[in-house]
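Can you keep this structure in mind? I'll have questions shortly.
The complex appears here minus one protein chain, its other protein chains still in place.
Chains: A, B and C, in written order; residue numbering restarts at 1 for each.
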Amino acid sequence: MSDILEIFMSASFWAAAIRIATPLIFGVVGALICERSGVLNLGIEGIFTAGAMAGWMAVWLGAGLWGGVLVAALAGGFFGLIHAVLTVPLGLSQHVSGIGVTLFATSLSYFIYRTALPDVSSPPRIEAFQPLDIPVLSDLPFLGPALFQQTPLTFLALFLVAATAYVLYRTPLGLAIQAVGDNPAAVESQGLSVYGLRMGTVVAGSAIMALGGAFLTMSAFDAFFFGMVNGRGWICIALTVFASWRPGKALLGALLFGAFDAFQVRLQTEVGSFIPGQVFLMMPYLLSIAALIVVARRADYPRALLVPYFRGQR
Amino acid sequence: MALPAKDAPVLLRLDGITKRFGALTANDAVCLDLKQGEILALLGENGAGKTTLMNILFGHYVADEGSVLVSRGDGDLSPLEPGSPHAALEAGVGMVHQHFTLAENLSVLDNILLGTEKLSTLKSRRAPARRKLEDLMTRSGLAVSLDMRVSQLSVGEKQRVEILKALYRNAKVLVLDEPTAVLTPQESDTLFAILKKLADAGLGIIFISHKLAEVMAASHRIAVLRGGAKVADLPTSECDQRQLAELMVGHEVSETVRGTGAPGDTLFILTGVSAGESRESIRDVNLDLRSGEILGIAGVSGNGQTMLARVISGLETPFAGSMRLGERTLTQANARTMIDAGLARIPEDRHRDGIVGAMTVSENLAIEAIRKPDCQRFGLLRFAAMREKARAMIDAYDIRCQGEDSPARLLSGGNIQKIVLARTLETEPKVVLAAQPSRGLDVGATSEVYRRLLAARARGAGVLLISEDLDELMRLSDRIAVIHRGHLSDAEPTETLDRGTLGLRMAGHTMEAAE
Amino acid sequence: MIRFEPRGPVAVSRTIGVSVTAAVAALVLAAIPMLFAGLSVLDAYVLMIKGAWGSMFAFTEMLTRASPLILTGLAAAVAFRAKLWNIGAEGQLYAGALAAVAVGTGLISGPSFVLVPAVIVAGALAGGLVMLVPTLLKTRLGVDEVVTTLLLNFVILLFVQMMLEGPMQDPMGMGWPQSEPILDEAALPKLMDRMRIHWGLVIALAASLGVYFLLKRTVWGFEIRAVGENAAAARHAGIPVTATFIRVGLLSGALAGLAGVGEVAGLKGYLTADLSPGFGYSGIVVAMLAGLSPIGVVFAALFIASIFVGADSMSRATGVSNYLADLIVAISLLSVLVSGLFLRFRIRLAGTRPARESAK
Partner (left out) sequence: DPVKVAAIYTVPVEQQWVSRIDKALKAAQERGEITYTFSENVANTDYERVMREYAEQGMDLVVGEAFAVERAARKVAAEYPETAFLMGSSFGPAQPNFAVFDNWIHEPSYLSGMIAGATTKSNIIGMVGGYAIPEVNRLMNAFMEGATAVNPDVKFLVTFINSWYDPPKAKESAFAMIDKGADILYAERFGVSDAAKEKGILAIGNVIDTSGDYPGTILSSALWHMEPTIDRAIEAVKSDAFEPADYGPFSFMSYGGGSFVVDESLAPAEAVAAAKAKEEEIKGGLFRVNVNDTEPKSTM
């Protein structure tokens, strides 16, 4: 028991939790932005893959790390645009379009990767982002190793949470996004473009999601693998609901999930000899469901989520 | 009423507007002028094309033919870019829609601010907006709490926000689509006083209404649409209500008379019923309804009418008190038990609770009776029987639709209400709950609703009429009770009441004094 | 500015015309990656058609792959009709498969006419019960079912792995995480000698007729449609909304469970944790392509299966990376999705005149 307590007391545990949470933070912020405007983006799993592949490949081809980040975001934006065109002006089912985008982004990424690198038996590596060494902060006891010895992308993710919260609650654009996800007619009657807002948020949200993928190949690891996204995108869809579509809670949710996962890994070596490993692996999912049950009553759905808007149709 | 100057400049001109939806011509070459300082009332039956015309003016729809011209200040009229609400707003056209266009997840202030600032601005400037609005509110008497979330507002308050939205933008032309449909008489009076003030200050105002009395009282000029075409355009001073009704409907309309009833035994009793937690709750409500009477419930919207209707409809379980219908005690909320016990319920929001828009007229007519033997056998639907019955009801209730197989969503509000009336009244229920039964309905449809409610009363049913329209209550009810902040007063015979007293009670005066 | 106007009833000729257009558009778009990979497009398409329809073997393989897709497609279609967003058909499929092997590998013994129905019922029940959890969480506690069904997929798959490495592991399997084989008497019979096609297809087709009948002709179907189109009005009209959701949840889960039964009892003979290549997720696509029509689901499933099997076989015949097959499926899906618009809407550029038309 005391061993288990010890886990929570260690800085490296919290550092791991934050690392595991980082791609989820990107993903959940991206998903949240899309959903706030009323568009569910199930393309997220594929967009993660596309971001991971595109970002990595750009770096591998010599674009530099930040160049890779940009390329990943552009790739995400591209698939977001497809989803946006299909679901916003064309008003097609958000579920199908999303799953279609996931299939498309995933298979296109794999196809491009394989066509570009037909003969590798071991995936090529790049020089990935390294943990920052921030003077003073990184040397703080506990907080230093837990919080400040992360790669720049983690800080970018945290910054995006704050920026999203600011934009959403403090700027005219944020008001418009919140409104269009609740009642598109409100936005149109005030002279704003429903399609413009929704397409914009879907593209921007998807670009941010793609950074979650890029983190996997450019920060958490330094190469691209098939299937390496491994369901992380879907988790973000769950976390968005858990967060009641609020950026602050989204960060909290991602960190909690990261902590569960980091804990699960440690617990597995602790008591793994008599409990099947899958029990630990199920834990984050089951705990997410449990958390959802707790927050469900208070969840504040964007009322227009999933509802396409056609001008002048009854 | 002070008329606008004869040579007042024209602010707005609709020039030969035609709009078709498939085979239907919703607007047929409509021409209309609006002068500075003028209040124009637009009349017409449900489906006459009023809203469509205003939507074209505001850029929600694009006209198939014709154009909209607006004055750009120097007296010249220039065409408005079609299909752009943004352009309309820029040109000084403000619109209060028939259905709310509010984001419920935002505060009142944010709803009003929405779209007034450039989207690239880095910070919403709420403080100056708040000052301007507070000033506007004191001048206009349209009071709402600016920091409240819209979802927490009553219908009346939401309407006020809609008007504030337009005023905030300094509109030159203000269009209001049925603004008084959900307001109390007092609120309507205030609104028209404000509109007059605004008109005197140089605004041009168009409003749509089905209430002829207020049209007569508040407008300078009246235009009437029938079947999409303009059939009349005259100064208000030259018309009377009967003539207007005939212009709208195309034939003579008869007045509804209540006549004396013969109330029988007590049928339906609520004792100490309390339900709900929010503002929209009811507390310790006692009520007894006799057969053969219409019991009216008056009140300003947001005082618990909705919750009372939900409880009686079986949608909400009260946490205290009991409900009895004849011998039966109804405790657990369940719409099914209510229906089976012989209670007909006409919901206040007919689009949301009354019909399943995507299903056909005949399915909507059968929906409450779907498990009855005449709709199914061994769990299998009897389509032929359902259709046949639907055709009979369509005839009997004069439901205007393309046939029993057309989707109900395509019907006008009045005809949707007729579907609800037909399916609920056709079973000869013992008790009828009618919540805002004529809200948004035109003269013809309204008189049809009245006729049906009176017929139910005549055959011995007890009718509970919840309404915010005092004229309607006074005209139909045998007794009237007032609901205020969730408390229901004792019912008193209509003869002993007048509009003034009721209005005061609705505002809470007498009742608080009595408590 | 583009505008859409809803269309009324659509003529059959138009439906066919649009489908053909969609197919052509898909083929043109799919040609891009083919060219990129250095293929001769025409040859590739000939190979694709051959790969899915060109021989009895190809054709039965295509049908074999379509069978589970029909069932998971139906699972999504019924649920979506009631606006119960079941994204968990994948997990329910595994639950069905797990129950099928639990019952069919010796738990009970008997002749085929006992065991086969027992396996089918067990699988359907398991799938239904799994879906019951999110349904109850939704109706009782208001928990969003998109998320719970999605998360349960992971939980169930892990549970299946746990079972296959633990109590349900085949002792003869050399330690591989796989179940014991289904008894011969419990297996769904094959439809043809030497081919993989099995009775799962018949079950799937029967299910689609059954669901069609249920939705169109029964009181329960009426209630499902009413709840899906407007739950508030349905409740007001006395329709038991909660009960309807539960019925739909059970049915949807059961259909997905049947897909799992077909895959183990009809095709594989035993259960491994990689039984399904995402049939549950593809089912959503199938259902939506079919416009949630139970009959349409059959055709949509055949379409998706044909594209995949054809493209996969083509990639093998041409030596191109077989990821191309998934890519072509995705492209076809998106093209068909878009072309569906031309059926539902008439599309005009702003300012142009509408044609006079009698449909409203």
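Assume a residue touches a chain if its C-beta (ideal position, glycine included) is under 8 Å from a C-beta of that chain, and two chains touch if they have at least 3 such contacts.
Source: prediction; values computed, not measured.
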* Please identify which of the visible chains the hidden chain touches across the whole complex. => A, C
* Asked: Touching the left-out chain: which of A:123, A:181 or A:205?
  -> A:123
* Which residue of C:77, C:233, C:261 or C:309 touches the chain not shown here -> C:309
* Of the listed residues C:231, C:295, C:317 or C:341, which contacts the missing chain in the full complex? -> C:317
* Asked: Which one touches the absent chain: C:21, C:218, C:242 or C:272?
  -> C:272
* **Residue of A:75, A:214 or A:262 in touch with the missing chain, whole complex considered** => A:262
* In the complete complex, which positions of chain A touch the hidden chain? -> 10, 12-13, 16, 19-20, 23, 119-123, 125, 216, 220-223, 225-228, 230, 261-262, 265-266, 268-270, 272-273, 277-278, 281
* To do: Tell me where the left-out chain touches chain C, residue by residue.
  => 57, 61, 65, 158, 161, 165, 173-178, 181, 194, 196, 263, 267-270, 272, 274-277, 309, 312-313, 315-317, 319, 321-323
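In this text, only the chains that are shown with their structure count from here on.
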* To do: Express in whole angstrom the distance between the two chain centres, defined as the mean CA positions of chain A and chain C.
  => 28
* How many angstrom between the C-alpha centroids of chain C and chain B? -> 45
* Structure fact -> Multi-partner residues in chain C (2 or more other chains touched) are 3
* Any chance you could list the residues of chain B touching two or more other chains? => 410
* **chain A to chain B touching residues, read off their complex** => 170-176, 178-183, 185-193, 300, 302-303, 311-312, 314
* **For the chain C and chain B complex, residues of the former touching the latter** => 1, 3, 5, 8, 217-223, 225-226, 229-230, 232-240, 350-351, 353-354, 356-360
* Of all residues in chain B, those that touch chain C in their complex -> 20-24, 62, 64, 82-83, 313-315, 334-336, 338-340, 345, 347, 352-359, 363, 367-368, 370-371, 375-376, 379-381, 383, 402, 410
